[in-house]
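Just one protein chain is left out here, and the rest sit where they should.
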Amino acid sequence: MTELRRRLADFAAARDWGRYHTPKNLAAALSVEASELLEIFQWLTPEQSARVMEDAGTAHRVEDEVADVLAYLLQFCEVLGIDPLAALAAKIERNETRFPVPDPTASPHRHSSE
Amino acid sequence: MTELRRRLADFAAARDWGRYHTPKNLAAALSVEASELLEIFQWLTPEQSARVMEDAGTAHRVEDEVADVLAYLLQFCEVLGIDPLAALAAKIERNETRFPVPDPTASPHRHSSE
Amino acid sequence: MTELRRRLADFAAARDWGRYHTPKNLAAALSVEASELLEIFQWLTPEQSARVMEDAGTAHRVEDEVADVLAYLLQFCEVLGIDPLAALAAKIERNETRFPVPDPTASPHRHSSE
Partner (left out) sequence: MTELRRRLADFAAARDWGRYHTPKNLAAALSVEASELLEIFQWLTPEQSARVMEDAGTAHRVEDEVADVLAYLLQFCEVLGIDPLAALAAKIERNETRFPVPDPTASPHRHSSE
């Protein structure tokens, strides 16, 4: 991932795109790309959504949007000096406290927002 | 990143959240989290957006939303069997062809959608 | 709708919010509010999503997010001088040509992006 961050930074620098890459613009671009990924799924049933990789053309679109989301996430983190893996590790630790594993002998609980 | 994917998968499995984690739902959740990150920036000027990490409270919110985006991106990739780093590496290679470095002796070109 | 547009404009002017209401910021805010509406539905099955108005608390949240989306859409249109009803009428006419009613005696066609 470190190498990909460096390649993305070199790529933007070589094209003089740094002036467009404010944190605000990168957050907007990240959100736009995440919506493009969602667009592929918007009219599918849950069952159809589980089979999107069976069609080569759709599989390619999905991977392409995943790459765009990750690219803007890494560029956003780069300009603000954030380590995304450290941020996620810290979040997982907080969530393990916030959402304890339910006692399997107790009654089921509802899944709320994570 | 591999270890974080495993921890996220274990976390969801222990809470029996797998049935909620269809690709469609995870794509929607990813898009919702990316918007929560954008929300922090929506009224800021470009200059203010570059200084969000100077305030400890805002810095924590930003890192927290980055963690949420990455968590859903990794869970989405997990359920569909996608390698996000390989997808990004392939995309960077395609983009290096699609957006060649401009000849510095030529006239400047417009930055279009990436 | 005209009266609501005027009330929204007066509301923002009285609070001196005009300087925040660039078209770009309003487009970001509209997108953030649309995601907050989606958040209510992200883990629901299609069947559960059809029954959200049966619970008074959820019904209120849904109506509140609908109001936010419409408010930012109208404010966005206000600052750019767009008539949203005229834009929609023109679009419906274009779509009636683009997606002709299928001949009921022919074989069914796939629903693609609208």
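Read from first to last, the chains carry the letters A, B and C; within each, the first residue is number 1.
The criterion applied here is as follows: contacts are C-beta pairs under 8 Å (C-beta built on N, C-alpha and C of every residue); 3 or more make two chains touch, one makes a residue touch a chain.
These numbers were taken from a predicted model, which means no experiment stands behind them.
A.B. asks: Thinking of the whole complex, not just what is shown, which of A:4, A:38 or A:69 touches the missing chain?
C.D. replies: Answer from the full complex: A:38 touches the omitted chain.
A.B. asks: What residues on chain C make contact with the chain left out of this view?
C.D. replies: Missing-chain contacts on chain C: residues 1, 4, 7-8, 11, 14-17, 20, 22-25, 27-31, 33-35, 37-38, 40-41, 44, 46, 49-50, 52-53, 62-64, 66-71, 73-74, 76-77, 79-82, 84-85, 87-92, 95-96, 99, 101-102, 108, 111, 114.
A.B. asks: Name every residue on chain A in touch with the hidden partner chain.
C.D. replies: Residues 20, 25, 28-29, 31-32, 34-36, 38-39, 41-43 of chain A touch the chain that is not shown.
A.B. asks: Residues on chain B that touch the omitted chain in the whole complex?
C.D. replies: On the chain B side, contact with the omitted chain comes from 28, 31, 35, 39, 43, 45-46, 111, 113.
One rule holds in what follows: only the chains that are shown with their structure count from here on.
A.B. asks: Looking only at residue numbers at the chain A/chain C interface, is the share used by both copies over half or under half? Answer same or different.
C.D. replies: Shared-number fraction above one half, so same.
A.B. asks: Between chain A and chain C, what's the gap in Å when you average each chain's C-alpha atoms?
C.D. replies: The computed centroid separation for chain A versus chain C comes out at 25 Å.
A.B. asks: Nearest whole angstrom, what separates the Cα centre of chain A from the Cα centre of chain B?
C.D. replies: 3
A.B. asks: Could you pull out the residues of chain C that touch at least 2 other chains?
C.D. replies: Touching at least two other chains: 28, 31, 35, 39, 43.
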